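Removed: one protein chain of the complex. Kept in place: all other protein chains.
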Amino acid sequence: MAAPQQDSKFIELKPFTDEMIVSMGPQHPSTHGVLRLELKLDGEIVRDAIPHIGYLHRCFEKHSENLSYQQIIPFTDRMDYIAAMNMNWGFCLAVEELMAAEEGKFPGVPERGEYLRILIGELNRIGSHLLSFGTYGMDIGAFTPFLYAFRDREKILLLFEKICGARLTYNYIRVGGVSRDTPPGFMDEVKEFIDYFEPQIDLYNSLLTANRIFIERTANVAVMDTEMAINYGITGPNLRGAGLQWDLRKDEPYSIYDRFDFDVPVGRDIPEVGVVAGDCWNRYKVRMDEMKESVRIIRQILDSGLPDGPVQAELKAVRPPKGEIFHRSEAPRGELGFYIISDGTPKPVRVKAKSPCFTALSALQELSRGLMVADIIAIIGSIDIVMGEVDR
Amino acid sequence: MPLSLQTENLHQFFVQSSESWAQRFVQEHAPVLTHLPAPLGELLIMLACCVIFVAVVPLLPLGLVLAERKVSAHIQDRVGPMRVGPHGILQTLADGVKLIFKEDHIPREGDKFLFVVSPYIIFACSFAVFAAIPFGQSILVSELNIGIFYIMAISSVIVMGVIMAGWASNSKWSLLGAMRSAAQIVSYEIPIGLCILTVVMLAQSLNMQEIVKGQDGIGNWLIFRTPFTFIAFFVFFVSAIAEVNRTPFDLPEAESELVAGFHTEYSGMRFALFFIAEYANMFAVSAIAVTLFLGGWHGIVPTEMLPESGILGFVLRAITLSGLLGVVIKTLFLVFVMMWIRWTLPRLRVDQLMNLCWKYFIPISFFNILGVGIWGLIFPKDSLLSIIISIVAIILGLIFTFGVLGKSLSKGPEPPPNSAERRVSATT
Partner (left out) sequence: MTPQEIYENLKDKFEESIVSFEEDVADPFIVIATESIADVAQHLAEDEGLAFDFLMCLSGVDLGAKDSNFYVVYHLYSMTHRHKLVLKLVLPKEEEPHVSTVEHIWRTANWHEREAYDLFGVIFDGHSDLRRILLPDDWEGYPMRKDYTEPEFYRGMRVPY
């Protein structure tokens, strides 16, 4: 299959060279975890890149079949450990919807719980995108953005530590609400962080996004058009980077996202600098813009203030009726789907997690053909995978 | 007879026959030694110089590594090493001790001999370069007639060491790094050579001391002598960054791509040698840039205007960037710029790296040579007029570059249309 890129800038070598097979990973600095790529190299040019996954497979689905619904939530933390709140949330939404199928089984999440979920979810989205921004800079060779990103992510983690006691695996969002209320003064600290953080995004844009070398490295590299993205089941910032305005928070609003005003940033062509919708630069830029949108949502929560009331619905037991549900929610890396089959017992019969990184990674092979070794790194960084979620 | 004539020529070719710098040094600074048999005194001075260099030069990387860590730390909003010694100044020493005691690992399937030898080749070459760099009127190990030529030759041997290291490691990442390095260093030597050529055309000598001697006072610094050498300086400096494999041209050891490039398999002291050599190289190319373009040990003020000796003279020389301290200050500034660039910019891709060299730097360098030649025809001797014209041309060029080209270059992509108006008043 022909490489999807416009190939004018890639050098064709004479045919008496030999292919070299290089194993990139599972211990490699920039495969974002334990991804292994089998590279077939012709000099610097990648003829084929075959991803091998499963090094972090922890049998999430098998475990889930032997645990009660509440006990599964900590396991979802370990899927996308960068955005564990959103993982909790996605699972709880699915269970709640399954319970709601039977009349009177699920009273609904209280207002305050919904607001807290959105606040925490968006903060975690910022944290996740910050990490993606930082590591992407490092993949491209700029070390400094990484430390800036971690400096700011640290502030988010401190907020999370205050609200749930954990810094990475939160187990905070539960079926029916959230596990505990805010500590005193929490909202002021969120405001302080947001006030500090919002101008930082522009700083990062000037540091990396508009950098000439960065644009040269990422613009028009590994272009994925919307048709290809949808066919590969790619969602989230990668799909939006391809130019399709698609965001579950907007298009199929769950929770109370329909009450908030925010935009869905999409990738676009910028001919002056050679940027094409669907290239690495656009995928990266969508994340940068999404941080601004998340800030906007959080600011609306700060302006309106959290409503009073309980944070957790009164549930007798988390015991969904017989039935099945597929529910998806917008995690930072794309649409996180949970397919749950219940037989009416406290334990699910089947839980399948449809992870956005899994599908995004499956497109890597087609994206990377005919590019260079350095471009592979740029692609992996731009589709922003977390191996914990790919392997589950 | 022909043979002896040849050796004499050769001697003249390498060393100034009339009066060596060591002889001068003996006469001026150590008249006691003149009582010794003539060659012995010179030999003593030369040996002393060698000892000083061998002792001092390896310490440079120690300081530079610490400087790099501190510079990067402050660029990145952190403090860097703080534990070992006050403000962590002994950190590199501790690291060095650790590296010495580490296991020396040699890949079983690798080429053992080449693997062992290559760090020493790189190390030796990067230090041999220092022999021909003048740090003062009489502070240099060897006043070669072909000083700059010698430096070019020696520094290109480094690539041999890199290829040997990459090949001997029997690792694909190492090999890729070595191949990249070979391609890169060989390519970037061309613009470097051409830039040096422009200097040599103006200075009419390959002798480093001679090149420096013509640059008394800031107006005589070769960088400002003609508008073309001004361009040549920047081409030289950027190519030098590529030559010493630093970001944005650190492809041979690109951490995120090739793990660690050609020294992936090295550990312990051998790795430390690569590391030291890298920093020594960095200092060396900066010192060469200073010598060729920024006046060497000549400061901004002509030397006659400064007092000969005494504390006042020393301080004044340092302030006006002349003498040993002047060279060091100027060099360290260039080193700092290199670090600054490294911690700010991302890395280029291989094809972009080659594009930059072959499509931009080499044509620009040829243009410079042509320009310097024509300049030499118009102004056979340096005069106030030529310097003024040159400075005016440089200023006009800068205004053009940053005013017209700069705008289109640095504009970058605009933010998406809807993000501008939605900036909420965020400041508190």
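Every chain is named by a letter (A and B) in the order it is written, and numbering of its residues begins at 1.
What we mean here is this: a contact is a pair of C-beta atoms (placed from the backbone, for glycine too) under 8 Å apart; a residue touches a chain by one contact, two chains touch by 3 or more.
If you're wondering where the values come from, they're calculated on a predicted model, not measured in any experiment.
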item: Partners of the unshown chain among those that are drawn; value: A
item: Omitted-chain contact residue, chosen from A:Gln27, A:Asn231 or A:Ser304; value: A:Asn231
item: Listed residues A:Asp188, A:Asp251 or A:Glu272, member touching the removed chain; value: A:Asp251
item: Contact set of subunit A toward the excluded chain (per top definition); value: 53-54, 57, 59, 61-62, 65, 97-98, 101, 230-234, 244, 246, 251, 323-326, 328, 335, 337, 339, 341, 343, 349-350, 352, 354, 358-359, 361-363, 366, 391-392
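Please note the rule applied: only the chains that are shown with their structure count from here on.
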item: Residues on subunit B engaged by subunit A in the complex (per definition of touch); value: 72, 75-78, 172-173, 176, 179-180, 247-248, 250-251, 254-259, 343-352, 409-416, 418-419, 422, 424, 426-428
item: Subunit A - residues contacting subunit B, complex; value: 9-11, 20, 22, 28-30, 41, 43-44, 137-144, 147-148, 151, 194-195, 198-199, 205, 207-217, 263, 265-266, 268, 270, 272-273, 275, 285, 289, 292, 296, 299, 372-375, 377
